[in-house]
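Only one protein chain is missing; all other protein chains are in place.
Lettered A and B in written order, each chain numbered from 1.
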Amino acid sequence: MADTIELVPDASDPETYFLNMGPQHPSTHGVLRIRLHLEGERILSADPIIGYGHRAHEKMAENRDYLQFLPNSSRIDYLSGMIYNLAYCQAIEHALELEVPERAQIIRIICGELNRISSHLLWLGTFVLDLGGFTPFLYAFDDREKILDILDSITGSRLTYCYGRFGGVTMDVDDVFLRRTADFCDYFKTRLNEYHELVTDNVIYQHRTRNVGVISTELIQDYALSGPVLRAAGVAQDVRKDEPYGGYERFDFDVPVGDRGGDCFDRHTVRMEEMVQSMRIIEQALACIPDGPIMAPKVPKRIRPRAGDYYFAVESARGHFGIFITSDGSDVPVRNKLRTPSFVNVSTMPVVLPGTMLADTVAVLGSIDIVVPEIDR
Amino acid sequence: MDIVTVAESKQPETAEPETPGSDASELAQVNPDLLVEQVKPLVHLDSLENLLNHARANSLWPLTFGLACCAIEMMAVGASRFDLDRIGAGVFRPSARQADVMILAGTISRKMGPVIKTLWDQMPSPKWAIAMGGCTIDGGPFKYPGQYAIIEGADRIIPVDVYVPGCPPRPEALFAGILKLEEKIKAGDTGWAKSA
Partner (left out) sequence: MGKVSVSELAQNIASMEGIAMADEGDIAKGCQHLYRSALATLRPVATLCKQSGYHLEHITCLDLRSDEGGCMRLAYQFNRQGAPDRHLLHVDLDPGSNGVTISDLFRGADWYEREVFDMHGVVIDDHADLRRLLMPEDYVGHPLLKDFTDEDPERHILAAPMPAPEAKDEG
């Protein structure tokens, strides 16, 4: 936005006013509160106030042992619950230097990528809903149900999974699962064209998202942005490529980037393309899944990483999710810090929002795809 | 068919208790139950109220109030596969002043408690509340000795009509919960508002 008005909030100015957005608001995607200082429709300053979804995950981690934290792991970001659950398992395996059998790795990758597609589908549906288009929401949720059916068949859960265990996964997959996943990929490839017709090529959608909410490269180093927000700004960075984990190094996939400088439309195209790349990974994984055990042969009964710090990062649907564990050699961690991408993305709002219109705030918030319990933990 | 009945002379067949109208000296004693009864309507429009209750039940307007994970399953109930619209409850209202039922979906943090109370007070009567998910029933997976951050159960701050257990409950479970609320309403439950 090439705007050069002086954006200094002046409380004595009767032309300006404060507007509270949230914590109950249809477009804040959860219990996020933003205190906006407005002049007419234009935002002078924005102050996100978080904490309405604080559930004390980190304190709970310090009061229970590593295995007991598994149910929490999925509920941090419930839209990529499978990815987070598997990330926590992989973090502990990384700390214990536990080898996971190949079949379990491939199963984890398939489930993680299916989860990523379902998260992006939900993002698409709710984002267009915020902008006023109700129809894609129904389409997206219907397709998402197909993914949830597939994941439900082996995990028993639709949303918050506890499928991973230290050393592998809980249940093996059968041929029905593999066939259903392959069928879904075939179906979804053609279905994506409908989304492009309905959403991407839609004139109103383009007007609402082009040149809106530019998060450009100058914010990247300051805030350590990651995920689709970073890739939309033009930087081809993905944790699965930079520090591959869990078997991703053997798969061939591209990292889509935006080409318009990082506006909302860029973030849209990046996520749509990421769904295509996820299907590419899934198909390669289905082709090479080996027979074998799904659990490491020797998993210690008591999880006691040696005293020290451990950091493990994965690429979730929202960006770089890192788990920082400090252990003192006992059953219970000293500190379990969850470095979540939405925390970083929302902290850029005081810089990105000023100068935009109030209606664009909704577009910007929706396009960065936040999950509030991930911010508040 | 009696359409208009005067309270003292008839016991209605619905669950509404009889309203005394005459004995004012009882007011002198501070009896909360009696005080509650005093403000109940003196005139029962029996069949009309029955009709109204059916109308209310079949067009519940929920408040969009997703707090955490259960919100996604609530959205799934409103979406294409499970479709709340077929029972008339798919019109989610963002404003509390236009909503009938507050579906509390997700963990209630301490910071959020006063907000929920404000929203509940803003809802006009008759109003009902559904506690969806383990967190709103008693804290769910986040309940442990030393939990400082959440309110362990929605019924600690607002009155709840239906509890839907699960973590998160399947959309079919929430659907069943809403149908159960509709049964309650059709049986004469007019929500937590006519008195107080």
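Going forward, a contact is a pair of C-beta atoms (placed from the backbone, for glycine too) under 8 Å apart; a residue touches a chain by one contact, two chains touch by 3 or more.
These numbers come from a predicted model, not from an experiment.
Student: For a quick check of understanding: of A:G51, A:G133 or A:G261, which residue touches the chain that isn't displayed?
Tutor: A:G51
Student: Of A:R64, A:R280, A:R304 or A:R339, which residue touches the hidden chain?
Tutor: Hidden-chain contact among the options goes to A:R339.
Student: Based on the whole complex, identify which of A:Y78, A:F253 or A:Y310 touches the chain you can't see.
Tutor: Of the listed residues, the one touching the omitted chain is A:Y310.
Student: Touching the hidden chain in the complete assembly: which of A:M21, A:A46, A:L70 or A:A95 does that?
Tutor: Answer from the full complex: A:A95 touches the omitted chain.
Student: Go through subunit A and note every residue touching the omitted chain.
Tutor: On the side of subunit A, residues 50-51, 54, 56, 58-59, 62, 94-95, 219-224, 235, 237, 242-243, 306-313, 320, 322, 324, 326, 328, 334-335, 337, 339, 343-344, 347, 351, 376 touch the unshown chain.
Student: Applying the definition given at the start, please give the residues of subunit B touching the unseen chain.
Tutor: 110-111, 113, 139, 143-152, 156-157
Going forward, only the chains that are shown with their structure count from here on.
Student: What is the distance in Å between the mean C-alpha positions of subunit A and subunit B?
Tutor: Chain centroid spacing, subunit A to subunit B, equals 34 Å.
Student: Which residues of subunit A touch subunit B in their complex?
Tutor: Residue positions touching the partner: 23-26, 30-31, 51-56, 59-60, 63-64, 71-72, 75, 78-79, 81, 122, 125-126, 137-139, 141-142, 144-145, 158-160, 372-373, 376.
Student: Which subunit B residues qualify as touching subunit A in the complex?
Tutor: 64-69, 71-73, 75-76, 79-81, 92, 94, 96, 106-107, 109, 111-112, 115, 119, 141-142, 144, 146-150, 167-168, 170
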